[in-house]
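The complex appears here minus one protein chain, its other protein chains still in place.
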Amino acid sequence: MKREPLLHPGLNLGSTDEYAHNEAEPVIFGFWVFLMADLVLFAILFATYASMSVQGQADGPTPTDVFDLPSAFIETMLLLASSITFGMASLALKYKADGLHLVFWLGLTFCLGAGFVGMEVRDFWVMTQEGAVPQRSGFLSAFFLLVATHGIHVTAGLFWMIVLLVQLRVLGRTTAVKLRLMRLALFWHMLDIVWVCIFTFVYLFGVAQ
Amino acid sequence: MTSESIFSLLGTLTPQDISFVQTFENPVMSEFIDGAAGSVLVVGMIIVVGLLTYYRGWKTLWFDWLTSVDHKKVGIMYIVVAFVMLARAIIEGVLMRYQQSIAVNDPGILTADHFGQLFSTHGSIMIFFMAMPFITGMINYIMPQQIGARDVSFPLLNAISLWLTAAGAALVMISLVVGKFSTGGWTAYPPYTGIEFSPGEGVDYWIWSISLTSIGSTLTGVNFATTIYKNRAPGMTLFRMPLFCWTSLCTSVLMIFAMAPLTIATLMLALDRYAGFHFFTNDLGGNMMNYANLFWLFGHPEVYILILPAFGVFSEVISTFSGKTIYGYKSLVIATMSIAVLSFTVWLHHFFTMGQGANVNAIFGIATMLIGVPTGVKVYDWLLTMVRGRIRLTTAMLFSIMFLVTFVIGGLTGVILANPPVDFAVHNSLFLVAHFHNMVIPGVLFGMIAGYQFWFPKAFGFRLAERWGKASFWCWSFGFYLAFMPLYALGLMGAMRRTVEWFRPEYLGWLQVSFVGALLLFSGFLFLCVQLVVSIRQRDRRRVPAGDPWDGRSLEWSNSAPPPEYNFAVIPHVSGKDAFTQMKQEGQAYASPSAYEDIAVPKNSIVAPVIGIAAIAFGFALVWHIWWLVALSFLAMWGAVIARSFVTDTERVIPASKVRADHEAWLQQVRECTTTSREQEDTNSNVGRAEVLA
Partner (left out) sequence: MKGDAMTHKHVETYARDFRSYCIGGVLALALTALAFWLVMFEILPDFERLIAISILAVAQIIVHFRFFLHISWYSHRDDLQLVLFTSLILFLMVGGTIWILFNLHERMM
């Protein structure tokens, strides 16, 4: 079967909703461009972290001292699972006419994402209790800024999800709401990509050295 | 961090922070000047409010302009911001030149602290609140019309970007009256700008005003790139776009990628200052050299953001006033793209002296020299456009020619500076100051003024007075040479930048010449103001309703002057470069379309002004540690965004019958217009219909 042309990143609505499919092209592209700018932001934070984690420890806590690998693993699983559940939500948006599947998968994504944020906040709390505060060293400043920036992005995504769930109820599955959900999907998957870099280059690298 | 209560009403703000109180308590010359500047601002605002009230302009201002999301209005408002900030920053420049011209073995009239604020605001304003708004406004107005579109891809986002930049500018203006600005220069290097060495509110003003405008610019970049990629008229392939659109595309790519390092650098500095982090501190693992690295990762692409639109303007102006299609279109496109990519490979040349090894310096030095090559290609293309052309020396063309000569000189000094060993001798000297002014004034400023002269008749429907334009041109040109050529010599004699007092008498003569140049530059600006006032008063005689006063080559000249809200009654089909020239030669330029359709235009929205005003409050509250206001304004900004997303009625439909009536009436008017030959274009017989040459 001939593939439908992909007009934009993420799941394309294709012939399930031709109007929205065409409307989506510039809107999703614009958001895609914005995500690229956001990626540069994270890249700079990573580059700063790369140097400060090695050169900026200031005889304070080292990565091995403060990183809780099991916790990072669970957070990774939660976020990865939430990416998959969001994929299911995207499929529901595209193929299922009733709203129930969509709301179910979005709700599940929200819980997993909230679990991720909750665990991360707990990790930070434990670190501060041990004296590993950002004010202690350059390494810790860089760590907290990088990981918290990601966490704040995820939290913003959670707020966005709630607003969209309300809009699904109030406005229905209009083209505008569909396009917003599609953009949130891109956002959510991108955050998981950033997290792959965080658990690898921050947590695993930190403990492995 | 001081321990203010989060409920403290005014944070760290006290009556002593008002500049008039300071003048009263410490009546020295420097304070009088500061107080005078604040007074000019306050009196100026009172006059504006008074005029608006007298002419009953509030309704028009709010409903037709401030809530508009039309790219043309947004573009004009950006340029208004640029002009206002240009006035302030030029006066600051003149003041600094004056101080330097008298302060040889003499303290002069300014304290070191005041001088520090002056060079910081001068640089920050010129770059972030004059040049960036000017180019953004120019691209906003012209680019969508040149690609045959009705608007940018995201009109509301466009307005929000405008308001974020205006908010940043407002904060800088507020710092004139409430508190002091940073003394750390436009680059704000820590540790000097860290909380230990700059404990006051100054650096915070810099941080938040810059942060607001940099977010605005990132969003603008996203908007412009999407517009050019997705909104072009049918048949307008990328390689049929006017050069100005190519430079707009590359500029927006630079905006998208380059603003992020600045956002991070300022955020990190803010965290160091507000929360005791250690990104750039002297101790506990801070690395102040990373600030320079991050700042210039932004800073170098930034200067290409500033110059590329000017290059685009020059391509349009030179080809139009030579009566020829631009020479070497493809090479110009490739050169523009090369500049965009290479601009991300040279940033270290801003800190050759910071301590890297010779190999690192050498690589970046070579990259820096390479980046001069595509610009050289462009200069040759412009010159070859003029060869065998029928050149008309309008004001815009004069600025372009002066650019060609003067910018090349500046570029040559840039190649000199690209040598690390040479740079070690002249880094941060007046030689450097001369070099970058030699790039931005003939480059960016002349380009923007040329664009302003060129497209003003299109935007407002009447021509500017050429005589005053030419007077302005001569003042700008002579003023530039007199003000900045001596600085090359001074730099080689050892004079450093940002210096409030000198101790070598051999500098005096050069500094005095430079001051005369500064006065001429200011006169150039004044003549532009006179030109505007005179032209407005004579506007009825100068009208060009047919919309094509210069025999333009691209689509923006094909509609009326001023253009209708929807730009084109019918979206044109494009089949070649210089689309409008082609239409004129085929006799299709003013043909009636076969069919009209309803046109949907975005409705005005209060979201953008709400976000803008909340942003001003947000920045001000952060500067003065008024935490309740920080929270409230933050919620207001996001609340506006969320509330807007629930609004479904965002468009207004203009029925096809109205479009037909307006368009046919205009076409009728054009057909009755007498055509104007090129020789007659500067006379009042020019009503905007160009004579078609073979």
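Chains: A and B, in written order; residue numbering restarts at 1 for each.
The rule we apply is simple: a residue touches a chain if its C-beta (ideal position, glycine included) is under 8 Å from a C-beta of that chain, and two chains touch if they have at least 3 such contacts.
Remember, predicted model here, so these are calculated numbers, not experimental data.
Every shown chain touched by the omitted chain in the complete complex is listed here: A, B.
The residue from B:13, B:147, B:269 or B:297 that touches the chain not shown here is B:297.
Remark: the omitted chain is touched by one listed residue; of A:91, A:148 or A:163 this is A:91. Touch with the hidden chain on the side of subunit A covers residues 1, 3-12, 14-16, 25, 29, 32-33, 36, 39-40, 43-44, 46-48, 50-51, 55, 69, 73, 76-77, 80, 83-84, 87-88, 91, 94-98, 173, 186, 189-190, 192-193, 196-197, 199-201, 204-205, 207-209.
The set of subunit B residues touching the chain not shown comprises 229, 253, 257, 261, 287, 289-290, 293-294, 297, 341, 344-345, 347-348, 354-357, 360.
In this text, only the chains that are shown with their structure count from here on.
Centre-to-centre separation between subunit A and subunit B, using Cα means, comes to 35 Å. Subunit B makes touch with subunit A in their complex at residues 153-154, 218-219, 221-223, 225-226, 229-231, 256-257, 259-261, 263-264, 267-268, 271, 275-279, 281, 283-287, 290, 294, 297, 642, 645-646, 648. On the side of subunit A, the complex with subunit B involves touching residues 25-27, 29-30, 33-34, 36-38, 40-41, 44-45, 48, 51-52, 55-58, 60, 134-142, 144-145, 163, 167, 170-171, 174, 176, 180.
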